[in-house]
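One structure coming up, written as structure tokens, with questions to follow.
Note that one protein chain is taken out, while the other chains of the complex remain in position.
Chain nomenclature is as follows: A and B, assigned in order of appearance, with residue numbering initiated at 1 for each chain independently.
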Amino acid sequence: MDRKVVVPGDLLSEDAKRSGEGTYIKDGSVYSLLYGLANYRDKINVIPLAGKYVPAPGDNVIGVVKDITFSNWIVDMNSPYDGLLHISEFPKRIESDEMTKHLRIGSSIMTQVKDVDPTMKVELTLNDRKLGLIKTGRVIEISHTRVPRLIGKGGSMISMLKKEVNCNIFVGQNGRIWISGGADDTDLALKTIALIDKEAHTNGLTDRIVDFLKTEKGARS
Amino acid sequence: MITMDKTDISFFKDGLRLDGRRADELRPVKIEVGILERADGSCYIEMGGNKVIAAVYGPREVHPRHLQDVTRAIVRYRYNMASFSVEERKRPGPDRRSYELSKVSREALEPVILTSFFPRSVIDVFVEVLQADAGTRTAGINAAAVALADAGIPMKSMISSCAAGKVADTIVLDPMKEEDNFGQADLPIAMTPNGNITLMQMDGGLSPAEFHEAVEMAMRGAKDIYELQRKALVDKYSQLAGEPEKVEVHACD
Partner (left out) sequence: MTNVISEIKKDFIYNLLIKGERVDGRTFDQYREISIERNVIQKAEGSALVKLGSSQVLVGVKMQPGEPFADSPNRGVIITNAELVPLASPNFEPGPPNEVGIELARVVDRGVRESKALDLEALCIVPGKQVWIVFIDVHILDDCGNILDAASLGAIAALLCTKVPASRFGLGEDYILPIRDIPIATTAIEFSDVLMFDPSVDEEAIANTKLTVITTASGNICGMQKSGTGMLKPEQAYRIIDIACEKAREIREKFLEA
């Protein structure tokens, strides 16, 4: 069998080389660190059901400004760690007293993690065209553990979804997703994402999503 | 109030205890996973008449900031009893007993939690005793371990907790209320499934040989509880998946 529900401490393999994500090695054997689904490939990875998002450099995230200091916006990322967006990482040159004019407490931003240091100090940036303030559309939240499934191998699932529902979609690694499009299109996108969220761990999901979209769009026209 | 003298009770009748159990039998256990929405992880447990809820929040930001540890997550455990959980209504709020229980319970779980994964954060464990019936601390730890797993906290293994006691010169497993109040010794333990002890307390009087017997018995009880914790977690996943999973019980070495 290639998938199995495991709990922390479950023995996964006696071959230490097969240790993947969510596992640890002790005395040459591989054990699960998490409660979740163990995926048996070359390496054994354990995908958790729950858990907090831990920022990593290069991650796209959607954050909410929660505080402003002299030179930083403090950004909530639905993580144990807040992000720091330094004034120099804003795409325009602005002064410290103009900060709140551009991004204020409660503003949502599509941003990217620039750096994370060993004490988990997280630096964010807005210096990219696809990043910036969210003004319209919807932002929803799913568990960050589902994001890889939503994106799919090489981005296959998310590109298919964007095309089929004709919406702009920005997926944050922290589980926050921005959708912008027509009302019906947005609704369809939301329903589809909810379905992927619910069935992320099952087999044959991609085909089921393709069918789902076909049916829903057929029903509309 | 009617007072009981230990000599009034005969703890055994025809080899069975006051509640009909054999000396080495656990009280009935019921475990429900993920019963709270706000908490990151949660578990409701019944052990005999004990009704206990555990919830985990975290890792999350530490408040106040000065408690932060730059290298790892700190773990906090708060054991609390509801006013209506005991026969004589208890004044709300912590007392010396709950501070002590909170400390040893935290120390029972912390050894297996990978705190180094989350510097500068806190993992909060909250245990509320809704009804008490001897053995609330062990029930709390059992629920807390499941809640930690439910919250996705990385752990080297689960932790299971059980107590043994001595009544009428006999070592018994999982003492009930009268056995706890009028017995001769009480020994709660917590351990990993492969027998590493993370909590051990004793009060009363035991000879070294009796202590041996009691520890062995408590450890067997804890192992049985581990199987129940594991089953509850696995069944819950299968429920979410919608497919009945064939459960293969794997002891971790």
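Simple rule for what comes next: a contact is a pair of C-beta atoms (placed from the backbone, for glycine too) under 8 Å apart; a residue touches a chain by one contact, two chains touch by 3 or more.
Nothing here was measured: the structure is a model prediction, and the numbers come from that model.
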| item | value |
| --- | --- |
| Listed residues A:N39, A:S107 or A:N168, member touching the removed chain | A:S107 |
| Identified contact with the non-displayed chain, of A:K26, A:K66, A:H86 or A:K121 | A:K66 |
| Residues of subunit B in contact with the chain not shown | 1, 36-39, 42, 49, 51, 53-55, 57, 60-61, 63, 78, 80, 82-89, 92-93, 124, 126-128, 130-133 |
| Residue numbers in subunit A that touch the chain omitted from display | 64-66, 76, 105-108, 134, 137-139 |
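By our rule, only the chains that are shown with their structure count from here on.
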| item | value |
| --- | --- |
| Geometric centre distance via CA averages, subunit B-subunit A, whole Å | 35 |
| Interface residues, subunit B side, partner subunit A - complex | 40-41, 58-61, 70, 73, 112, 114, 117-121, 149-158, 192-193, 229-230, 233-234, 237-238, 240-243, 245, 247-248, 250-253 |
| Residues of subunit A defined as touching subunit B within the complex | 4-11, 22, 24, 26-27, 29, 31, 33-37, 48-52, 54, 80-82, 118-120, 145, 201-202 |
